[in-house]
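Only one structure is covered here, and it is reproduced in the block below.
Missing here: one protein chain of the complex. Every other protein chain is in place.
Order of writing sets the labels: A, B and C. Residues in every chain begin at 1.
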Amino acid sequence: MSDETTASAARATAGAIGHGTLVDPRGLSARTDRAGTTRPAVVRTLAFLRKLYGLVQRYFPQFLIAGIAFAILKVYANGGLTLMGAQIKNALVLGAIYALVAIGYTMVYGIIELINFAHGDVFTLSGFYAFVIAGLSGGAIGSLATHSGIGLLLALLIIFPTTMVAAGFTGVVIERVAYRRLRDAPRLAPLITAIGVSFLLEGLMLVIFGADNRPTKLSSWITGRAVRVAGVDVNWKDIFVVATALGLMFSLGAFVRITTLGKAMRATAQDRSASLLSGINVNRTISATFFIGSALAAAGAIVYSINYDLIQWNLGYQLGIIAFTAAVLGGIGNIVGAGVGGFIIGVISVFGGQLAGGEWSNSLVFAILVIILTFRPVGLFGVDVTTRA
Amino acid sequence: MILTKRLLPVVGVMGIAALSACGTSSTSSSSSGGGGGNLASCQGTFTVATDLPLTGGDATDGPPVEKAAHLAVTQALANKTLGGCTLKYVSKDDATVLKNGHDPAQGAANITALSGDSSVVGVVGPFNSSVAVAEIPIASQNHLPLISPANTNPGLTQAGTSASIDTNSLYPGVHSYFRTIGTDITQGEILAYVATKELNFTKAYAIDDQETYGKGLSTFFQKSFTADGGTIVGTASLPGTTKQFQTQVADAQSKGAQVIFFGGTSGNGCGILRSQMPASIPELGGDGCQDNKFITDAASNAAGAQVTSAPDASKLPTATKFYSDFKSTYNEDGTESPYTPYGFDGMNALIQAIKAVLTANNGQPPTDPMTFRDSVAQQLHKLNYPGATGTVAFDKNGDTTQPGFSLYTINGTAWAPKQLLTADASGKVTVAS
Amino acid sequence: MPRLGLLQRPQPVTPQAGPRGSGTSTFWIFSLGSAMLLLMSWLLPWFVRPTSSGVGYSPMDVVTSSPTGIGTILVYILAVTMLIMVLSPVLEIAYRLRKEATPRRFDTLRGIAAVIGLVSTVAVFVLARIMREEPLFGQIDSHSITDSAVWLTMAGYIIAAVTYGARQRVTHRPSLAFGAVALPFGLLLPLMFHQAPDFILWAAESLAVYMLLALGLNVVVGFAGLLDLGYAAFFAIGAYTCASLASPKHSIHLPLWVLIFLGAAVASMFGAVLGAPTLRLRGDYLAIVTLGFGEIIPDLATNNVGKLTGGPDGISSIDQPALGPIHFGTNKEWYYWSLLVVVIVVIILLRNLERSRMGRAWVALREDEVAAAATGINTTSTKLLAFAIGASISGIAGAFYGSIVTVVTPQDFNFSVSVSILSMIVLGGIGNITGVIVGSFALTFVIFWVLQNLNEWSGTLGQTINVPTLGNLNFSQYTYIVYGVTLILMMLLRPGGLIPSRARQIELKSGGEEESLAAVQGRA
């Protein structure tokens, strides 16, 4: 120890730096880069790929819309107006549910830059909440709902708020327990935790509610055909699903724009520390974001149950990823974008399934996910920063 | 010393046999006493096993069959069917959580483990054809007899009948696979007969769940349906996780399908499909759909489905005793799955084959486990045993000699058998009852 | 002469300080592991065969029967020493909680117990093997469980003895100590359960394969810092490649020993190809894109692209290799041993790599992509190399997996497989090879052995004590909960894992915002 100290002291006293050469003489010679010898073919290929990348990046929305338009027309050509209409109806119904779930992803990502992997499972859990709540009174709510129009309204007025509040609190608890401590950790830590929460929720639902899909018995609430357009039966159920989704989305949009809490959310999303300095209770704002996102997922789960009459422990995983795709498609952090993205994904999966075969519809959505994240992570409506230059 | 050791159990066994004969005289009809007196001197414990999906999404399929097979073992032990030898019963689950149901890899692992245990002489299972594809080669290499109560894909035994299964490659070793149920060729013919002749449909849309069983059944149905003069207007192949069938239903409707056929299991969406179909279009399916899960999934739309499934044995006089025993043992009816008595018969067939081997070998088990297993397989080929579902006998492929299926419809909230149909080798379907 | 600022600085950090935290963790894991083994050796026979007939060596027998032979006395001695060994970590923790060091006497006592236990274990084992006679043990049965219990006791004692006897060394050279314990233990594992085919299968199929997979994923996630959520896709590619080339599917039958390399090559190629689009992405987006690939690849297999994959049924009847007279199909433990050799080779090669220019480049990339690029590191090729090497290891795992299981189906490679591998490295310690081994051992043991067998055990127990409902318990459904809780707890409480690499631990606790080169360039 003392030897070393004196040695370095001696060295130190000799000057700021020791003797020898700092600059490697080999470094001073002119050199051609190894890469300079790249074959022209490779250079050309790379240039082509780069150009292709740029093209896809810039014209992705156009490509996508053209593709969708083509698919719809193709279905029209193959199966006529009725088939097209029926599939558009299916796409809208599916899209409405995706949209409701996608909003939760987009809000959470917008505010704390976390892909809330567990969000899809909050959706499933909310489905079970609805199932339990509807069954709590010995099926009284169910019989109320099927009794008369006013009864249905009452039942909906019971099931929606209760389920949404329960789901909202679930979301808040998840944030409080699993994410808050990791807010300043590197991005990957909370993502891994989120995957953990997702698996935990799935596991709990599996243990509690069993492996089978559970009919929620909500499908009998709304029945009957509303209107028949061009040979397509549009049921009250379909209208209900889409109307609920649109209604909730617009109220959320208004909420975020008008209310103080909404403004706080937007401010926190912009700059968390600045918001903190300007007196915004950041923790509460983030909790509120989780609450609203989860509540919307719950609304999605209720309309899902009413429409499809089933819920299963692992439903949320795939639905969650699809909804996440919708969120990035619409530009993550953008609430309206997420809604529109949901509907677009609905159209893609239904029409893609019709044309390419149902076995491809998932792959198609995942391919969209990969393409959009790779080429245009800002989404359809986001202005790409590079194009500004 | 040795003498007393050998004698003691003999005396004991005889005593118990006599007691049981006095107490319950009706039980001995199927066990036919102790056979040769030399069986009583039999010494040893062999293991018989089941390999069925017991948990996860398939939990409605496997457990009743497993219970029935277990019941057969319990009865054989009580009746001393194998004389002085005893049976150990092992139940394996080929369903995993990660797959939420039957898992070929888990099935393969189970058979590997069972094969490695030299005391195991035979297995009842598997339930699903996709699991069978994974298990048969291992069982074949290890000479282990497999008796399936539910595999219907013909490609498992008959070369050239399935596009996806290379039958010959399933048997790298000996042929040790048997099944107590008919194949999908028969089932497809019967379903097509029902669709064209009884319901008078000419346009059908076929959906399958992408699995060995579902895809196979769908193919045979399409073939027979076309042969019977119908047209397949469209097909779809969807993964078992599918929860939305509206796209396909709309497609089918626009193509004017009068009936939608689903090849697959209710765990893979048979009942969900029904719930999302208009009530005006009936659904047709195979034995994979005939369970309670279908009824819960299909909910209010359940009526309007017609499926073929294992012949309904609950009304057979030969099965009366089985059902009453099942009821008294488990306090369950055992009628929710038609496969339940087939599991019972499968296990009994195995036990009878073991017994035949022991008898032929002077009351002693062959010392080499492989020889033992081979002998059991040989005895199974020769078997002609009066089981609960009728005569249990296998042809050279290991298929049952009495293929037939019942047509079931939903009656209120339960499946009700409508008629029993059989098909001959030429594909001609006759209504048996 | 000007004095240098350097000398006025406080105590400089000495490089010898080393990763101390890691050594202590190793010590505690050893303690816990040996305690678990010892407990298991006691509980196993009791659980599996609750009747005392037939099993001579069971704690229940010792408790219920009167001592007659030497064997029983030996078992008594063993029981007492075991108790000491099992309780000592508890005592130690109690002392720690009172912020006191354990007295020296305690160490001596424990040392003596370890030695006596070791001797009596060996004695019991030898006696049980040589003379299966009544005077020694009462009734001795060659039942598998008896054997397993004895082997477990031996393993537990060896680990305990090493851990406590060489405590200083363990804390100072954790990797070496770990190797010294893990290697013999790993080699002997099939012997411990040589009569339990289930266990051998677990050791070969789950433990060894997952260990390999975890090591591979660790290259991508741990070394290079790229979170790959679709790692099972490469596993699938390796498995399908090898299954196609060693099965009747295409009537090609190549030996496994060739396929290992082929699988590795094909998988690494795909690793680079699928990695390429993710290069410009930020960490979490990269994770989701890899997840997308992880979903698409099994989907392609399910849809039987090009009639290559056999659709949802996958490829079955995969060949099983032979090594001279040993046919692997009937001797599954040889799969385990050959996999163990592969694992050891992979570990050595990965350690080389970790300490080479490539390893440094990965860490640099993980820490600061911009600075790394400005220091002359080709970020593109370095990242792709991580993907390729990680994938190649999973290709090897895939080749073995197909061969062991004899069937590959698309469902074998779904998202939960990727997450289970991730859980293993998160549990053990991201970026630390020792940790990865511990993590994969612990999780595969719990998920693929304990949970699966608990169903059977509780069923047997239920039959015996006349509570048949015990047989209806389904423990394996807790799998997801185990993964979930592992990921959450580790991230919240111990982000570095059980055996953290020191750098990673601090990094995950207090890391700053990462900034990728692409993000910087994207601003342009």
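The rule we apply is simple: a contact is a pair of C-beta atoms (placed from the backbone, for glycine too) under 8 Å apart; a residue touches a chain by one contact, two chains touch by 3 or more.
The rule is simple: contacts and distances are computed from a predicted model.
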{"item": "Per UniProt, the name of the complex member that is left out, chosen from \"Phosphoribosylformylglycinamidine synthase subunit PurS\", \"ABC transporter ATP-binding protein\", \"Cytochrome c oxidase subunit 1\" or \"Succinate dehydrogenase / fumarate reductase membrane anchor subunit\"", "value": "\"ABC transporter ATP-binding protein\""}
{"item": "Shown chains that the omitted chain touches within the full complex", "value": "A, C"}
{"item": "Contact residue for the chain not shown (choose from C:L87, C:V370, C:V446 or C:L489)", "value": "C:V370"}
{"item": "Residue ranges of chain C at the interface with the undisplayed chain", "value": "2, 4-6, 9, 12-17, 349, 352-353, 356-361, 363-364, 367-368, 370-380, 385, 503-504, 506-507, 517, 520-521, 523-524"}
{"item": "Touch list for chain A against the chain that is not drawn", "value": "4, 8, 11-12, 15-28, 30-31, 33-35, 385, 388-389"}
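In this text, only the chains that are shown with their structure count from here on.
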{"item": "Most distant chain from chain C, judged by the mean position of its C-alpha atoms", "value": "B"}
{"item": "Chain centre separation in whole Å, for chain C relative to chain A (CA means)", "value": "34"}
{"item": "Whole-Å gap between the CA centroids of chain B and chain C", "value": "38"}
{"item": "Residues of chain A engaged with two or more neighbouring chains", "value": "206, 211, 359, 362"}
{"item": "Multi-chain contact residues (two or more partners), chain C", "value": "302, 416, 477, 479-480"}
{"item": "For the chain B and chain A complex, residues of the former touching the latter", "value": "55-57, 59-60, 97, 100-101, 210, 236-239, 241-244, 246-248, 250-251, 253-255, 267, 272, 275-276, 278, 293, 296-297, 299-300"}
{"item": "Complex interface listing, chain A residues touching chain C", "value": "8-9, 12-13, 16, 113-115, 178, 181-182, 184-193, 195-204, 206-207, 211, 317, 321, 324, 359-360, 362-363, 366-367, 369-370, 373-374, 377, 385-386, 389"}
{"item": "Touching residues on chain A, where the partner in the complex is chain B", "value": "79-80, 82-83, 86-87, 90, 93-94, 206, 210-213, 215, 217, 219-220, 233, 308-310, 312, 314-315, 318, 350, 353-354, 357-359, 361-362"}
